[in-house]
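My questions all concern the structure below.
Only a single protein chain was left out; the remaining protein chains are all shown in position.
Chain nomenclature is as follows: A and B, assigned in order of appearance, with residue numbering initiated at 1 for each chain independently.
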Amino acid sequence: MTDIRYLAPQTLDEAVGAFAAAQGAARILAGGTDLLVQMRNGVARPGTIIDIKKIAELTSIEETADGGFRIGAAVSGAVLAEHPRFGTVWPGVLEAINLIGSTQVQGRASPGGNLCHGSPAADSVPAMVAAGAVLTIQGPNGRRTLPVEQFPVGPGRNSLAPGEILVSFSLPARPKGSGDAYLRMIPRTEMDIAVVGVGVSLTLENGVCTAARVGLGAVAPTVKLVADAATALVGTKLDDAALEAAAAACRAACKPIDDKRGTIEYRIKVSGVLLKRTVAIAAERAGRA
Amino acid sequence: MNAIDNKWIGQRTIRPDGVDKVTGRAGYAADNTMPGMIWGHVLRSPHAHAVIRGINTAKAEALPGVKAVVTAQDIVNFPLDKSVMLGIQDMRWMCRNVMAREKALFHGQPVAAVAAISEEIAAAACALIEVDYEVLPHVIEIEDAIKPDAPILHDFLKFEGKSSNIAGTMVNKVGDIEAGFAQADLVIERSYDTRPVHQGYIEPHACTVSCTADGKVTIWSSSQGQFMVRAMTSLLTGIPQSNIRAIPAEIGGGFGAKTIIYLEPVAVMLSKKSGRPVKMVMSRDEVFRATGPAPGMKATVKIGMKKDGTIVAGHGVFYLQAGGLPGSPLRGPVGCSFAPYNIANVLSEGFDVVSNRPKVAAYRAPGAPLGAFAVETVIDELCEKLGLDPLEVRIKNHARPGDKAVYGATFGSITFVETTEAMLNHPHYKAPLDKAPAPHIRRGRGVASGFWYNAGGESSAQVNITEDGNVTVTTGHPDVGGSRASTANVTAELLGIDHSRISVLIGDTASIGFSNLTGGSRVTFASAMVVTQSTEKVIGQLKERAARIWKIDPEAVDWDNGEARPAGANAGKFPPLTLKELAAKANEMGGPIGAGIQLNTVGADPGFATHIVDVEVDTQLGIVRVIRYTACQDAGRSLHPSYVEGQIQGGVVQGIGWALSEEFLYDKTGKMDNASFLDYRMPVCSDLPMIEAVALEIPNPKHPQGVRGVGEAGILPGLAAIANAVHDAVGKRFSSLPLSPPKVLAVLDA
Partner (left out) sequence: MAKVHVTTTINGEPVEFLCDPGQNMLDVLRNTLGLTGSKEGCGTGDCGACSITLDGRLTCSCLVLAAEVEGKEVGTIEGMAQGDHLHPLQQKFLEMAALQCGICTPGVLVAAKALLEKNPDPSETEVRFWLAGNLCRCTGYDKIVRAVMETAAEMRGAA
């Protein structure tokens, strides 16, 4: 029998202390929708489980003074969906987080867990990358911040140092005329892992795209920020040529694998299709904002 | 029996087991516990193909908390050279499927099992068992398994004089196909391939077994037949049937796969060795790796048609995957594919191919959906190219009563024509369809039909009148989808009493006579027959009691609306005697009132279905969605219409999953790569529209209420109907299932 300890600290300092002390034998429990599955399958055999949901900073949603948002890493998708303003400011980020699993999973799963689990197909990550989210991370050596796209370093691997815990996501304030969107391709309508996922955030002024970010998931070892796709959009009226150039940039950014969820050829092609569709939704939202 | 006169038959009554099932109180297999119970766990082969040179269980046995270890040595060995059949199951294969013997034939095959005081210790002990494997090259796909240089799974299997993975063949033939094709104006030949699919019941296999010192065994398990559990466990453990009592738990779905057993003999031997009750529950991972599935298929179908739509010849060659042990359902595609039609010249050939996959189990009209997929898409293409309406062509060619089927039977009162005519005249078939609602969206409509044999077989029922004048009915087949509700309706109708006064139970093997499996679309047909005859005997007894009380001839008593009434010359002479009054006097007037019937039921007419489906194709992503579905079957008489519709709707959606998203995927080592509900994609609620079930009621003259079995046929047409609809939408033919987005997009871009 494997001995496991369950800890539910009230403060981040306690959590970081316990996590660092366990020297790699501990796992952080947020929603648990990945961790409990890994434990059942024998993939994870933690010596200590540190439940971070009793720590206020990790479970709160805050509107910052500058008009941005700070989302605790352990906030569940269902709680975020009930926030009165978040979904109107960042609809794409919210729809991406709300695509993680079933209603039941939504009651537990968090953007922090989704990111830390390290799947290249994590739904929330391309939208967070497009949104320009900045992470707050706390460890034995204190706090630091990191752009979200720099967090994953490979499938199942991230840039957290030993003992560090992901605390929150900070999303910037939105200029007028901004919109974001996330689309994924799955074979069913629900309950699948993304075969391709595309997040787009952009700003329009008089119909001209003045800023854009594109996040691309499930087509490479990590979610990618596709700068070339954004470049292709900025300065255009999102005409067909611009969209095709951005789609081509997405296709070029793909380094996918053949697996049970999709083929290389299919993923590359679909990344371009989804880019165009996602831009259309984001632009439509920007036009209303 | 005239439908309009029925008070209970045809009513949507509340099922007798309903409240337990909506409150969480119904007892399924994994819900049972016994005093002193311990837990069993199975060690499974990590190799797709390996010789088992030896098994050392010493370390496992030494682990504290371990109470028993079982290997193939503890299961009865049926030698490979002699077939021992139980129904359609050969015990040579079953004993090896339950516990690998000479060889591991698929990843996940049981190799040993442990019982211990906790699940964790049992699992830990399994990890301590040392199995000496000689790993062999494996083969997964049919095309690889039948190559001359393929790894051979079973040396003793010979085909055309040589060791082969072809384990068996089956041929149905009428007329002369060459002569038939010569008459055709158009001949189309197409090849098909499909992947294995799992039955996908939500309840994993589970059992609790108690083997006591006097050699008596009690099994509480979920299956499609407690008598099958008893018989197969008896054969595989050597314990006589009289010492085994199999108690049917509520069953959480089976769809054919629970017509065989996996855990029960192992649990019996663990219980026997440990002297403790043993509980075993499979994980979903184990269910996917080691139970079911339905076979995948490689097939070639050739059909010839005249310009007027007459089908003149058909040739089908169907290779089915058996899994690691022989026994794929060849009679499905071989016998059923051409059976909807009266075709003068047919040759239908089947080959049973072993490969290193789990042994297949029955799944809703076993094998038949595969054959229907091939034949019904070729017919669609013939109709398209000859400019004919596909439903009218089917009606023109449908078999009619008295026609002889390719599998040998002469059809009785079949209603294929009426069923397809109902779809031809259905508003769905004529409804306009916007075929291009958006630049990258195309819509299309498809139709197809399908045939299944249906079955009668052995059934038993006991109807007893309680001392207070109410009724208990016991039958011998598990209720998978509302059969108790139908039984209650029939009994209430015949006795003329309120439905609520009848309690319907499923008996265990010691409390009711032999009853065959819940399968083959037989239970409503057969149980209504034995319940009717039992109830009629009870009514005879009630009339006899009344006659005795009134001192008149029993022939002069009528049973009407729940009471005995003097009839004929005595009419009106005595006040009627109610069931309650007669029950109160039962003991003084001849003893308890009750009757049982045990029958081998006959007269089941085939199952047949015709479907219409509309699909929507995203031509940029290759995604196919079903947007409208109408399915028609003749139920003969719907004893409980809701559960007839439910059978049709459930079958349709399993067909949609088979067509669009379900498949077994393997990695290079021969290990299933998608053994979870996350990656084995069964349709979820948001994938589907409402499913319109059209149940015709043209009575089967050989059944007291007119029943025709409905359980299976609903799964048959969907695979072809959807492929035909996708063709209608995008103009391309698809011959490989599932129609997964990458596959569809590849064809669209080709």
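Odds and ends about this structure:
Assume a contact is a pair of C-beta atoms (placed from the backbone, for glycine too) under 8 Å apart; a residue touches a chain by one contact, two chains touch by 3 or more.
These figures come from a predicted structure and were not determined experimentally.
Only one residue from A:51, A:228 or A:259 touches the chain missing from this view: A:51.
Only one of A:12, A:61, A:78 or A:264 touches the chain withheld from this view, namely A:78. When the whole complex is considered, the residue among B:650, B:699, B:717 or B:742 that touches the unshown chain is B:650. Residues of chain A in touch with the missing chain: 2-6, 8, 29, 31-33, 36-37, 39-41, 46, 49, 51, 53, 76, 78, 101-105, 107-108, 189-191. In the full complex, the hidden chain is touched by chain B at residues 12, 14-15, 17-19, 21-28, 30-31, 199-204, 250-255, 281, 283-284, 480-482, 485, 640, 642-643, 645-647, 649-654, 676-678, 682-686, 688, 690-691, 693.
Throughout what follows, only the chains that are shown with their structure count from here on.
Centroids built from CA atoms put chain B at 44 Å from chain A.
On the side of chain B, the complex with chain A involves touching residues 120-121, 124, 285, 620-623, 625, 660-661, 665, 673-674, 677-679, 681, 683-684, 686-687, 740-742, 745-746, 749. Considering their complex, residues 1, 41, 185, 187-193, 195, 260-263, 265-266, 269-270, 273 of chain A touch chain B.
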